[in-house]
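Sending over a structure as structure tokens; questions will come in a sec.
Left out: one protein chain. Kept in place: all the others.
Order as written gives the chain letters A and B; numbering starts at 1 within each chain.
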């Protein structure tokens, strides 16, 4: 599956290189997913789409699946262990208790951090000697050495290095229960009533529906039926019908320079 | 100063790291009691001198007197290490009190990913990885260098962190506010 998505070149704060390399670095924990701005990856992809002037459905689907997997992974990393229920699922009193508990815990460590920082400065008054040992003490006689390590440590380490990683598991990703044509119908219905915000189109929808709706919007845009605009990452997306020209406003708006450009088809 | 105290001074002068009492006793072929007593004598004998005896990280070490810091930094061209940033200090305190503690746990307590703070602390040699949790997350612990640089015998020497808890009044006010907000939210939703 070496598609355009895999070769997508990224230039992020924490990483520069192809998308598939980023994926493998994240899986090996060489790059911390918590520090990767997923929005920047989406922007890069949209830039790439704009530059290539082609919407390859297969690669767009693949991108959506991969980015959704990363989002899910990232949100899991940011959440506490499985045992803690979501605040939303708790009764108000329980949610408040949980929040208070977290705030107290943080207050405690913020205070302890202040103490530790002060102690760090105070203790710098004491300096330690760092000088090489006199020549006569440098070499340890081999005869004095006794067994200190267990050789099984070496076998076990080597065994660990023979292990290969399992492939990325996308099994848990739900298969689409919503079809593109359903979402196209919904969007066209909304468009007939004028401009609407993307939020309205996907209110209370599950993640897969949101993803497919984005995809449906791309399709509408491609057919020149709709135009969309987002003024800043995470900002509101406004969708308008019957664009005067197929201007790729949504893509352009997501770009940092926010200069809109026209794409010829 | 007795012969034993003198010899201990010489050994601590040479040793690159703090030396535990049992290792001193082995090297000096003396009992740990005698070594402990001689350490007390050495500490006393160093009163009013340029070096001091310190117990750090479960061992003993000599250090220069703080009065000499300014001249020493001039002579050795060794500037002070920069103060810890608030993010580093919070991350370090979480690791120090809760070790071994996983990366997501630190992020959860601080409310933000704390990777760069943890990386800076690792670079400074104050914390290190100590394996992986059952979910595969990296676990952190403090290093012996942390104890040495912070003048601690062990992490148990750190003050009880409940010292920084908000007062019961503040806590009650906070609880009250949150409860009311929660009830309003439930009413609006229902």
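Observations, loosely collected:
The rule we apply is simple: a contact is a pair of C-beta atoms (placed from the backbone, for glycine too) under 8 Å apart; a residue touches a chain by one contact, two chains touch by 3 or more.
Every value quoted in this text rests on a predicted model; they were computed, and no experiment measured them.
From the options B:51, B:87 or B:158, the residue with contact to the chain not on display is B:51.
Only one residue from A:16, A:156 or A:185 touches the chain missing from this view: A:156. One of B:7, B:39, B:89 or B:152 touches the chain omitted from the figure, and that residue is B:7. In the full complex, subunit B makes contact with the omitted chain through residues 1, 3, 5-11, 13-15, 19, 23-24, 26-29, 45, 48-51, 62, 64-65, 67-68, 71-72, 74-76, 128-129, 131. On the side of subunit A, the interface with the absent chain consists of residues 1, 6, 20-21, 23-24, 27-28, 30, 127-134, 136-142, 144-165, 167-168, 170, using the contact rule stated above.
Please note the rule applied: only the chains that are shown with their structure count from here on.
Inter-chain centre distance (subunit A to subunit B, centres taken as mean C-alpha positions): 34 Å.
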